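Omission of a single protein chain aside, the complex is shown with its protein chains in their original locations.
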Amino acid sequence: MNRVVWPLTALLVIAGGIAHYAHAPVLVVFILACAGLIPLAGFMGRATESIAAHAGPRIGGLLSATFGNAVELIIGIFALRDGLTDLVKASITGSVIGNLLFVLGISFFVGGLRHPIQRFNIRAARSNASMLLLGICVAFLIPAIFTMQPAAGGMAVSGATAVMSLLIYCSGLLFALFTHREVFEYIEQAEQEEDPGHHWRLWPAVLVLLITTVLVSLESDWLVGTIEVVGRQFGWSDMFLGVVVVAIVGNAAEHASAVWMAWKNRMDLSLEIAVGSSLQVAMFVAPVLFFVSLMVGHPMPLVFSWPELVSMGTAVALVVVLMVDGESNWLEGAMAVGAYAVMAVGFYTLPA
Amino acid sequence: MNRVVWPLTALLVIAGGIAHYAHAPVLVVFILACAGLIPLAGFMGRATESIAAHAGPRIGGLLSATFGNAVELIIGIFALRDGLTDLVKASITGSVIGNLLFVLGISFFVGGLRHPIQRFNIRAARSNASMLLLGICVAFLIPAIFTMQPAAGGMAVSGATAVMSLLIYCSGLLFALFTHREVFEYIEQAEQEEDPGHHWRLWPAVLVLLITTVLVSLESDWLVGTIEVVGRQFGWSDMFLGVVVVAIVGNAAEHASAVWMAWKNRMDLSLEIAVGSSLQVAMFVAPVLFFVSLMVGHPMPLVFSWPELVSMGTAVALVVVLMVDGESNWLEGAMAVGAYAVMAVGFYTLPA
Partner (left out) sequence: MNRVVWPLTALLVIAGGIAHYAHAPVLVVFILACAGLIPLAGFMGRATESIAAHAGPRIGGLLSATFGNAVELIIGIFALRDGLTDLVKASITGSVIGNLLFVLGISFFVGGLRHPIQRFNIRAARSNASMLLLGICVAFLIPAIFTMQPAAGGMAVSGATAVMSLLIYCSGLLFALFTHREVFEYIEQAEQEEDPGHHWRLWPAVLVLLITTVLVSLESDWLVGTIEVVGRQFGWSDMFLGVVVVAIVGNAAEHASAVWMAWKNRMDLSLEIAVGSSLQVAMFVAPVLFFVSLMVGHPMPLVFSWPELVSMGTAVALVVVLMVDGESNWLEGAMAVGAYAVMAVGFYTLPA
């Protein structure tokens, strides 16, 4: 497959660059940048995983936890530079609900078509459940609620939340990789049982990571430059663009592997990708982007709109209840996808 | 008992008809229509069950799932014809919280007086828990949140929600009756162990169903015609009338049998009635009434008021936590009834 994907990706990046610098119609640049980012994100993720596999479970875990959502971080940084704070928050929302409802839902559904009941580690599911509640419901609801009154506290509460989220995220790594490693050993084992030829050798992986990071940055720059014009052309709000378009572009590769794992009845890996990715966006990418926003001079308080908050909150509640019994089936997958579909229509109808 | 109930019902229907056509005081018509609907709903339910028992578990399951809340559907259609959309939504709310908190609460309480701890199927309870979250919290919250801003999206999001709810409701039937029947077999068994003389023969049941449907339609017509005047006389809001009065009239017969099952320690059947009925109203009756509202020219977006949404949301949260351990006792029943009582007082105090 790589024989097709590599040249195609190169072609897409080159075409995107030409379109951007030759001032092609904005829609063309937009589509080429989106199309180029999807395989680049995939290569970047695989390079990170390969380096992590060589670095051993602990350093490897830290690497995945830091660079696992690098594409979203890079797009976010470029969007913040242009002051598109609503778009950045919407893409965080989109990553959270997309991973929790769409990716997990499709995984449960597709896996459930082949296996009547699929089981996964119940202790990890419960640990994830409380992390989701803290990192998404508490961390995003508190700044919104405390800035409802015309107070000046938005940045202070956002800052406190960002620091808390990062601290707890690091504590979670300490817990999973050091103090309570045995609880999560089943994931390491499952990963090792996976096709070992999947990983690249160390130095090629580092090279791929470096090159893709540069290319992703270029593409993100081009994408961000077009997004407002495209929104105006189609009558789409920043929120719809962020929640649906940017979130899908940044996560497409992960989506594919989560579903593939579920099809092979490796639900622990599937959950790890979908839920782990949501947590990483909420508790690592979002706080880091908050501090970046201070540095680039477009401060972005972590105050989400009510549609975003309620979408994320109900997504967490639904996934917690679906996950907490350690079992899944196709109906549970259909429920999660149904909830996602309704939210996507909702964001589509928001005025631009 | 039937020797008393049949003639009494006939008498109530005739008296209601005379009162309606002779333009008796509105309050008399209202009370007679309510009193007549209660036993009619009971006969209708029993006829549906009898036909379902003859049709075998699969077709029977589909029948119960479609006609199980026919009375509420009929009252809703007549109320929509008169443009009483707030009343219709309030009666949906009332059915949901009435079944979840009042019926389940009384069942847990009464059953718990006789049996210190009552147990029920934990897998079905968890499946119900996620359905409740999706069909009530997600499906009703999303349209409300996305139409907070002065957008024109109310009908679009409501439509998407209605389609999603119907699809997932049908998926749930497919799941319970076809792909995962063995999970729910314990209910079929429990039903078969119940008094087999309870069911009527096929053709008498069909006849009763036809006749009661006609009578329920008549009574609903009379009831709906009086409800606004009665509300004004007593200073009751549409919402109180819908949440408390209409919801009790439409569900009284089911209430009685759920409590009776709990008293006999058949908690699976009791839960099936109470929770199943809530789900049916939220995921089948509500979306069907949405489409009916489009046809009769009084469009009713599925946008509930905040008191309704919070009542339904907290009812679901409480019931999920009460249910998810697969056990009940009298204190859990008292909690649910207490929550219902506070909500009923709340709706009573709303301005007309």
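When the chains are written out, they are named A and B in that same order, and each has its own residue count from 1.
The rule is simple: contacts are C-beta pairs under 8 Å (C-beta built on N, C-alpha and C of every residue); 3 or more make two chains touch, one makes a residue touch a chain.
Please read all numbers here as calculations on a predicted model, not as lab measurements.
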item	value
Residue among A:L27, A:L62, A:M164 or A:V206 that touches the chain left out of view	A:M164
Full-complex contact with the absent chain, from B:G83, B:G154, B:G225 or B:P307	B:P307
Chain B residues that touch the omitted chain in the full complex	116, 306-307, 310-311, 314, 317-318, 321-322, 325, 327, 329-332, 334-335, 338-339, 341-343, 345-351
Residues from chain A at the interface with the omitted partner, ascending	123, 126-127, 129-131, 133-134, 137-139, 141-143, 145-146, 148-149, 151-153, 156-157, 160-161, 164-165, 167-168, 171-172, 175, 179-180, 320
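Keep in mind that, in the parts below, only the chains that are shown with their structure count from here on.
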item	value
Distance between the centres, which are taken as Cα means, of chain B and chain A, whole angstrom	40
